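A single protein chain has been omitted; all remaining protein chains appear in their positions.
Letters A, B, C and D name the chains as they come in the text, with residue numbers starting at 1 for each one.
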Amino acid sequence: MPLLRARALCKTYGTVQAVRGVNFRLDENSYVTLLGPSGCGKTSILRMIGGFEEVSEGMLELDGKKINDVSASARPINTVFQSYALFPHLSVLENVGFGLRYKGLSRKEEREKARAALETVQMSAMADRRPRQLSGGQQQRVALARAIANEPRLLLLDEPLSALDRRMRKDMQIELKDLQRRLKMTFLHVTHDQEEAFALSDWIIVMRDGIIEQQGAPDTIYRRPETAYVADFIGGAACVPGKITDTAIGAYEIETPLGQFATPGVRGLKAGSPAVLCLRPEQLFLDPQGRISARVTHAVYRGAEWLVEAEAAGITLALTVGHDDVPEIGAEIRIGFDPAQVWIARTEAERRADRATEAKP
Amino acid sequence: MPLLRARALCKTYGTVQAVRGVNFRLDENSYVTLLGPSGCGKTSILRMIGGFEEVSEGMLELDGKKINDVSASARPINTVFQSYALFPHLSVLENVGFGLRYKGLSRKEEREKARAALETVQMSAMADRRPRQLSGGQQQRVALARAIANEPRLLLLDEPLSALDRRMRKDMQIELKDLQRRLKMTFLHVTHDQEEAFALSDWIIVMRDGIIEQQGAPDTIYRRPETAYVADFIGGAACVPGKITDTAIGAYEIETPLGQFATPGVRGLKAGSPAVLCLRPEQLFLDPQGRISARVTHAVYRGAEWLVEAEAAGITLALTVGHDDVPEIGAEIRIGFDPAQVWIARTEAERRADRATEAKP
Amino acid sequence: MSRLSTLWVWAVFAFMYLPIAMIALFSVNDSKIMSLPFSGFTLKWYAEVMGDGRLGGGFLTTLSVAFPVAICATLLGGLAALAISFYPMRGRGIFAVLLLAPFLIPKLILAVAQLIMFNETGVERSLLTVIAAQTVIVLPFSTLVIASVLIRIDRGLLEAAADLGASGLSAFRRVVLPLMANGLMASWVVAFVLSSAEYVLTAFVSGRAQPLSVLVASDFRFALSPSLNALAVMIVFGNIALVALAELIRRRASKTGA
Amino acid sequence: ATDLLWMTWENLAKDDYLAPFLDSHDVDLTKTFIGTDDEQFAKLRAGGASSVDLITPGLDKVSYYTASDLLQPIDFDKVPNAKLLYDTFKKTDLGKTDGQTYGIPFYWGINPIVYRADLMDEEPDWSVFFEGDKYNGKLAMRDYALEGIMIAAMYLGIPRDEMFTMDDKQLAEVKKVLMIQKSKLRTYWNSIGDLTNLFATGEVVCAFSWVPPYYDLKEKGLEMGMAKPKQGVIGWCDTIAVPKGVEGARRDSVFELVNYLLGPTYGKMLAYGGPYAQSTSAARDEIDPEQQEKIFIKDLSVMDNFVWKQNPPRYNDWVALWNEVKAS
């Protein structure tokens, strides 16, 4: 039995449909991320699970029991808020110990437990400070300690790292992942940063406009995107529109403005139906024999390599290039790729049509 | 003559020394980024240049003339504020036209110029909206249009992209770079995101704790970091402490816990002095014949590849690994690299000592 | 929890309007005495108020005091609010205490003190002294109202204006003033209302011309005419109408974006 | 027109009383009403005399004003009706300083006990405020030190000539009975409108009062009684006085008004409207005997039995005592 299950979960604010029927499950001892652009409904889902927002429609089950109407304070779920929401009038230690008051512990046990939680996030030295005397990263750890001190079954994290600089974020990612492994809790982490999602998750739920576009293991999401949207959002893939011409076993044949290719893809595409060919920057390479001829429009330095943008038959392709091979802007280049490595996904239009028929029965 | 020059610039707030004597120049028609972690003094520098904050010590020169005491409104410098600071009571067009009132233009010219600036950022269609009716990205463009409509010599941008999600940020980066090229203005862009700095800049100034750690072309910064701090902050390099044993021509010989290597490095290191060997993740590879023996501690999925962390002689090394080669956690691996490609930088301690002697005369 | 508090809020509002309801009932009660039981419906008390030349004159006096008080208080309050919340200044703490002082001094004490001062300095009591005295006690309110609007204005907008070439004055005129307009309006209404209701201070410092509030108070000494109830009802509903008007203006303004 | 401001009691300045004067004179009259004599004095003293043209101080209080140099002497040449003053008022020293009259007696009356005849068995006297507990919580007393202490003194039987110069021992006695009185009161009343309301709502059945509520409430159908206590009846007289700063045309108009106020037209209206007695005999003959009886001018000798209010030399102590009782 999964720890938590969301069934046809909906959230409506007045006339705004923020979450429009999502289904997912969170297993025990797993790290799940909710990934999607701003405004897609991630926070709304988290807040319903936390109990801060009423479920408009659908159901939330914890251990198989409906918890729609259980109050926030009664759920074995804790949250690390995006803004940390540390109590400014309490010391770090008191913040961390806040929830332990309701566990029937003695004051001494309370303090000990809070200290242990602070230890876990390596913040024991600052136990007596006030939140405002801490840096952003330190506050974040206190928020984390406060949430884990309560030993919840499920820990919710709402973009906990978005305020940190890149390096600090990387360090915290590693700490979070370690912590989840050590404590064997389930973490549900909201982010709009795909790299963060990859770094952390056992399972990724990609959202858009209140619905789930795709969910699966990180590798599946990255390598087998179901829709052009996921391919673009996750891998920065160029999505070349085309039409399936053949559905031979193991691969599709697709006809695109860039040529015809035999390539694996999502299941269920039919001959004659439109589809997109997803080409990620690191799958493309400069190749004098390449089948695609393109004109360079931009070249962006990225430290370890360059990201070159080129236009071919009206389509913008991006590819990564080593320092020594960067072409001039405006140059004609030829681009190659291995058709067996790229992927065919559904078009947005078709995906929407599918969803409509799905929804009916 | 450079457009702007900062000489021994300092900013003190009460007892806080936010900027502690920085020297740099901005050339005409260049894109410069100020890069550094939170609180290092980036905004303070920008605000002194913009004229919103008094210079505590040192000098700012524009075209060779001191501008310390010129008021903000009299400087040919405009700013794109982090929070955009659009006037909520004015329409988009009126916002963009705001500064033109002080240029002695007729109302008609004013409107035309504002429209042209909106055209530049592709926002003409929204000329009559109020700022609150725009999305974050659109607001950002209006802020940009407002700043460039005044045709400043120098445009200051304070983390203009930090509020956007990753995909939108990438798009805006390309637009900004294009704009700077087309308008031939000088842009000074503040960020704490090294990728953003690389994507945009002709020149990067890396700051830390109110001082400049290093400045130079992006490639120099990336490939020839002067200090361990820059190597780590910019390239995520592992910095292995060691001691220079030989200063043969073209390369140093360095003795480290991982072994002895002959490697290029920053100028001026002497035999016997401490130094650090900087190993960036993409420079390391799994190699059964590799000289370094390590134990895997973490593996993080990053989509295109994995980032594996391993410990060797008490030092944590990170390396990127393809999907199919990811070792188990805890496994013993051997790591290799090409000594000619890596780099030796100064230790933090030495850098500080240098700075002290620099400061004296 | 939420339902309970809603109930509580309604109860509190009911409590606040309970005496008003009584006043309204007795303003149409056909008896000169304000006591139960009711004796029938009449509008004659309203007619009496309308027809009372003295009250009418008092009403005009009230207006001729309330308008300038509202303007002065809003003007001074605007300056004070700007000084305290928008433009940095030295000695802000002391200034804030000074601003709050009239609020913290029992009105009667202030009234007596002012009366003595006017007498000692030979200032004739007149509508001017009433206006000045009322402005003093309305000032903390109008400052508060305007400051609460100013606080919400992003200081960055001033910098943006300077950045675009606007001088301090021009930035004020083109940015701050339009953005604080709602606050000024609200302050004006609050000041007007407070001024027209004030009588402890007014009774002391008014000279020959007597505002309505003072007349009502002196009338009460002798005969509790129900027409005073009618007057109160008219004032309350007049105020509700004013407030509704201000609200309407605010809504319209916020729709257009300010 | 000449603008005049008259500071007075509301029931003296009804529009119809003044209409004949205003119709025949080019005067714009504004009235401002007072609640107590002392308030009138405090306002004038603090705010200066110049702000008012005509005031209505109590006869006992005129010395306050003259000592503060706030009044000008009455110009009897301009007030022919002053010749008609009753002898008592002609003879009294009150209102005069150095032989000059500053406050000319204007109207007078008594402060009786008013009670709800339907709710009280017998006519009360002052002792109802000090003895027995039948009417506990149903009584009211004016919140005014001078009268409050005078009543206690009358109840205690302190002679009239000692009343205003009581020594500490007598005052202590007074204080003791006032404390008893306080425990019997529903409340102290502050204005006559306030008291009328108290009677009408049934909160109070008996109070030391002024005359108007008796007639007002009777008119409204309540069974009211008015008692003149046998221990002594408090008599009062208010004067008209002209503040010092009034000069020129305004002064002329003011004295014309004063003369009118002491004349027959006004006197008659006051007798029926108030009902109050004027201090002159100008209108006496035009008033029918029943009304004369009401305002005590049928047999003028009653005036001799009144305890006229005076200004006690130790008034500050009286006020302090009164406050002590109230605060206890």
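Just so it is clear, a residue touches a chain if its C-beta (ideal position, glycine included) is under 8 Å from a C-beta of that chain, and two chains touch if they have at least 3 such contacts.
Everything below uses one rule, namely that contacts and distances are computed from a predicted model.
K.L.:
Please identify the absent chain by the protein name in its UniProt record; candidates are "Hydrogenase formation protein HupD", "Acyl-CoA dehydrogenase", "4Fe-4S dicluster domain-containing protein" or "Spermidine/putrescine ABC transporter permease".
P.N.:
In UniProt, the chain that is not shown appears as "Spermidine/putrescine ABC transporter permease".
K.L.:
With touch as defined up top, name the shown chains that contact the chain not shown.
P.N.:
Computed over the complete complex, the missing chain touches A, C, D.
K.L.:
Tell me which residue among C:V28, C:V136 or C:A191 touches the hidden chain in the full complex.
P.N.:
Checking the options C:V28, C:V136 or C:A191, the one contacting the hidden chain is C:V136.
K.L.:
Which one, D:F33, D:Y64, D:Y86 or D:F296, makes contact with the chain that was left out?
P.N.:
Within the whole complex, the residue contacting the unshown chain is D:Y64.
K.L.:
Among C:L43, C:L98 or C:L177, which one is in touch with the chain left out?
P.N.:
C:L98
K.L.:
Please identify, in ascending order, the residues of chain C that touch the omitted chain?
P.N.:
Answer for chain C: residues 1-2, 5-6, 8-9, 12-13, 15-20, 22-23, 26, 34-36, 76, 79-80, 82-84, 86-90, 92, 95, 97-110, 112-114, 116-117, 120, 132-133, 135-136, 139, 148, 158, 168, 193, 196-197, 199, 213, 216-217, 220, 224, 228-229, 231-233, 235-236, 239-240, 243-244, 246-247, 250 touch the chain left out.
K.L.:
On chain D, where is the contact patch with the chain that was removed from view?
P.N.:
Touch with the absent chain occurs at residues 36, 38-39, 41-42, 45-46, 64, 67-68, 137, 143-145, 182-183, 185-188, 190, 194, 197, 201-203, 315-316, 319-320, 323-324, 326-328.
K.L.:
Which parts of chain A are in contact with the chain that was left out?
P.N.:
The missing chain touches chain A at positions 50-52, 71-74, 77-79, 81, 83, 85-89, 98-99, 101-103, 130, 132, 146-147, 150.
Convention: only the chains that are shown with their structure count from here on.
K.L.:
If you average the CA atoms of chain B and of chain D, how far apart do the two points sit, in angstrom?
P.N.:
Roughly 90 Å separates the two chain centres.
K.L.:
Give the residues of chain C that touch two or more other chains, as numbers and ranges in rising order.
P.N.:
There are none in chain C.
K.L.:
If each chain is a dot and touching chains are joined, what shape do you get: line, ring, star, complete or other?
P.N.:
Topology of the interface graph: linear, an open chain of contacts.
K.L.:
Can you name every chain pair that touches?
P.N.:
Every touching chain pair, ordered by label, is A-B, B-C, C-D.
K.L.:
In the complex formed with chain B, which residues of chain A make contact?
P.N.:
My answer: residues 37-38, 135-136, 164-168, 170, 173-174, 177-178, 192-195, 198-199, 218-219, 222, 232-236, 280, 282, 298, 300-304, 307, 309, 323.
K.L.:
Touching residues of chain C toward chain D in the complex: what are they?
P.N.:
Answer in residue numbers: 31-36, 54, 112, 115-116, 118-119, 122, 124-125, 204-205, 207-210, 214, 218-224.
K.L.:
Applying the document's contact rule, which stretches of chain C touch chain B when the two form their complex?
P.N.:
154, 156-157, 159-167, 170, 174-175, 178-179, 256-258
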